[in-house]
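One protein chain is absent from this view; the other protein chains keep their places.
Chain IDs A and B follow the sequence of writing; residue 1 opens each chain.
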Amino acid sequence: MKDRLEIVASGFGGQGVVRLGQVLGEAAVKEGLRVTMLKSHGTEMRGGYVRAQVVLSPKTIDSPMCENPDFFIALSSAAYNRFKDTVPEDGVILFDPAFVEEIDEKLACTHRELPAKQLAMDNFGRPIFSNSIALGAMAKLLENELDKEVILESLLEIIPKFHDKNREAFQVGYDYMS
Amino acid sequence: MQYSSATLIDKYLRTRKIPSTACSGCGLGINHKVVVQAIDELGLEPNDIIWGTSIGCAGRQTFATWKGDGFAGTHGRVYAIARGLRIALPPEKKIICTVGDGDAFGIGLMHLIHSARSNADMTIIVNDNLGYQSTGGQFGFTTPQGAHTDSSPYGMFEHNLMSEGMDVMHILKGAGATFLARHVAMDGQRAVESVKRAILNPGFSLVHMPYPCPTNFASRELGSRNQVNIYRWIKERAKPLEEADENTVWATGVWHDATGSRPEFSEHVWASVNKIRKTGAL
Partner (left out) sequence: MKRFLETGNFAITEGAILAGCRFFCGYPITPATELAEAMSKRLPQEGGVYLQAEDECGAMHVCIGASLGGMKAMTATSGPGYILYADPFGWALGCEMPLVVVNSGRVGPVSGITGAPGQGEFYLTRYPTQGGNFECITLAPNSAQEAMAMVVEAFYLAERFRMPITVLGDQLITDGFEDITVPENEDEMKEMGFRTWPRGSCAGPNFYPFTDDLDIPPVQMGSGAGGLCSDWTPTVEGYDIEEVEAHHKHAYRLIYKVRNHRDLFNHLYEKKYMDDDPDLVVVSYGTPSRVVNTAVDKARSLGMKVGALRLINLWPFPDEHFTRKTKYLTVELNWDGQLVREVQRAAPKDAAVHFLGTCGDLPTIPDLLENFEKLLKNQPLERKGWELEAW
């Protein structure tokens, strides 16, 4: 893998953005990589904007800031508009059309649509599984860097409830990206 | 300070600090002797007690008088230090703190309340000289209404903890102290008996002991440094609790005795820690 892989996840408070970053970070730790993750949010625990900045590297990581993320998981239009311009040409923006209604066609990077909320409603009747779907999708996008099974294992460790459904949801996301 | 009993001094006190640098006629020595007398009557040894002191006349004059271990806190904080020390000390070691009224009821009141709240085993002797005397004589929070001091030249008129039906003891009782008593310096053996009960209480005990300051308080309020006048002035305003009337400033005796009513702080903390360590839960 490259010396430095940057992943940004951002959305509303309460969407599980930090958990998303934490699962990918934990999987990278299991794979023997070095990891940093900054979480930033306002003082309100819910409702404000939340961002997780994850850096993965086989070497010691200096700056923990994601100034040019390889992957940007956009879970609100505010987050999308705020960080879309930081994504470089070879970067990927993974967005949920339920939250990001309009995308910027002028951007040079790749957009990948993942209707995570819709898929969660269709398959499980509840939106709470959209995070596991997003993680499944990321597992596909990161298949050259992280083992899919290790990401799943980390997900089940960090989200202790509904293991069967989360496992299924993870697969739904993975299959959607395949 | 005068100690009539040379044996008490020999047994418990460091001769280096006796006689102290207190002013002539200061009543603090009487209070100090009451406490040492109580310790002696309980058969305790210098190593059984760790002696804490505060800032001000009461703290400075009693610091390093005890033959055993002694510490002095910054102004108002000796109660917080004693609370941490309580956790570290074996339960059989006693903590006695001789402090002043400004320290306990002014700057340190919050820390004092939290020591009472947690029922930490310590005996606080508040030696109340009716204000801030080591800084020259300003009023405090237990200075009687109308008293003239350097900072109340027209008479003390602020609401305080001992006026208009208020009594600082109510606050301490409400905060959870398990033993409370008050005595004026001239209560003699009655005071010794209360201090003994305070020391024996395995929890937070406080004895409020107003004493005469001839140098600053008396000279401003009574216009005289003659110790007889201030001793009489205090005595006239003190009465046993059961005889107290509207003219009584200091109702004396045991105010509150809830010994054994709830677990002592450090015992409770250590029992909880040990349970969590063994079983992972409370």
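Things to note:
Just so it is clear, a residue touches a chain if its C-beta (ideal position, glycine included) is under 8 Å from a C-beta of that chain, and two chains touch if they have at least 3 such contacts.
What you see is a predicted model; the values in this text were computed from it and never measured.
Here one chain is not drawn; of B:I18, B:A64, B:M186 or B:A258, the residue touching it is B:A64.
With the whole complex as reference, residues 16-17, 47, 50, 53, 55, 60, 63-64, 67-74, 77, 80-90, 93, 110-111, 113-114, 269-270, 272-274, 276-277, 280 of subunit B touch the missing chain.
Counting the whole complex, the residues of subunit A in touch with the unshown chain are 21-22, 25-26, 28-29, 33-43, 61-65, 67.
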